[in-house]
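Just one protein chain is left out here, and the rest sit where they should.
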């Protein structure tokens, strides 16, 4: 074989490229392999009230121990007529891998805009929530690495929050925390929004204990709750901080509030 | 000894061992750029009152070898924006060719008029950054990434200073000061001292900003082993781009090292 090739024969020093034994490194042992994902940290939170929904997120963007940006919003208005989303009524929050989150937001927004163009009306939160699930599942085998929460008002005007996993499983909930500090915030929410582990004093012992009755929270209470939740998360999680962005959705539109968080 | 021409210049197996030709295989899955080869190090940039300063050194390294010492890593787009590249140099050159094409197409679309006498086009830095983000994100989705960290400096549609970054995964973000690579650890703390917020940056004068960025380049040269003392620096304002590609770091001094415990002359 080597005799007829351009390469020297096997006796004596050899210079062949093609006849050399291949070093068969096991698959995956390559030093550099492109990893398409990173975690950009940050945390989000959504609470549905009686006639309002509050969506919130911190504004820090990290990679590893670096703070890339102190102002990178994670909470977006979706489906307005124009690019400035003046007349939007739905809010999406995304946390996880920022580039996927951004792409997901733009996909959903474009779909809502086309819906408006075709039907001459805005998409309902329920329809938008179902569509978002489909978008996520379409990339089941190369998922958007993003934890999404969708918020708005349902057909009756009640606050609605839909939460998702990266591949599109979703459900409607009263409240949900997502992202880096989700495990820190969620138990706090269980206790403060759904009154878990709260009982009526002196109502009995053991199973006879009566749960504290749940009543809808007021807007001002929820705003304080959100700020407290994030102040706690900032204290205990390095990827959370810098700024708190809140979107309050009511029948009169969406109000955006920016509050400072610790920048350390 | 084999004297035939095809053996010239080839390493001898009896001395160097058999050549590892595994990377030449043509079967199996498509092999795209899976690792950077010739690389540029940090790019640093800082916003000020009416523009942005951006700088990067002129070195392209091949691993730890200082391979090319005159590589310009700041590129001007349409005389109105500057793009700074870190990471793989061949991918940078590909992007540069691509951006030149884009600039030419854009210039054709806009005809000079009384209000807009220069035929430069209307694609500003914010538009350009958005486009680059889409491009980088698409390439990461195709598992064929362009191995770069890119800084875009210029003005946005409201003629306000614009500075943003995008990396090989399409992650994009903006900040009053930005630095890629080692600069994120060494230069950012210095720049954030002068411009922690957008408001701080809006108070910085041009000279101050240039001074801070030059200081950052010096610190990077002290501690980044893949850096060089020859660098390019550009100032972008609404009057255009002033790019200097042949700057030399000045007044370096290791005097500060004496005060570092375990480095200088302290005995306790």
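The letters A and B name the chains in turn, as written, and every chain counts its residues from 1.
Keep in mind that, in the parts below, a contact is a pair of C-beta atoms (placed from the backbone, for glycine too) under 8 Å apart; a residue touches a chain by one contact, two chains touch by 3 or more.
As a working rule, contacts and distances are computed from a predicted model.
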For this session: Quick one: find the hidden chain's UniProt protein name among "Proteasome subunit alpha type", "Cullin-3A isoform X3", "Complement component 1 Q subcomponent-binding protein, mitochondrial" or "Probable COX4-cytochrome-c oxidase chain IV".
Result: "Proteasome subunit alpha type"
Seminar exercise, completed: Per the whole complex, from B:56, B:74, B:103 or B:126 the residue touching the absent chain is B:126
Seminar exercise, completed: The listed residue (B:34, B:90, B:110 or B:197) that touches the chain absent from the view is B:110
For this session: Write the list of chain B residues that the hidden chain touches.
Result: 109-111, 113, 115-116, 122-123, 126-127, 130-131, 134, 157-158
Problem set entry | chain A residues touching the omitted chain (full complex) | 81-83, 106, 110, 113-114, 117
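Just so we're on the same page, only the chains that are shown with their structure count from here on.
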Problem set entry | Parts of chain B lying in touch with chain A, wherever the complex brings them together | 1-2, 4, 6-7, 10-15, 18-22, 24-25, 34-36, 133, 137, 140-141, 143, 145, 165, 169-175, 184-185, 188, 196-198
Problem set entry | Residues of chain A defined as touching chain B within the complex | 6-8, 12-18, 20-25, 30-34, 36-38, 40, 61, 63, 66, 68-72, 97-99, 102-103, 142, 263
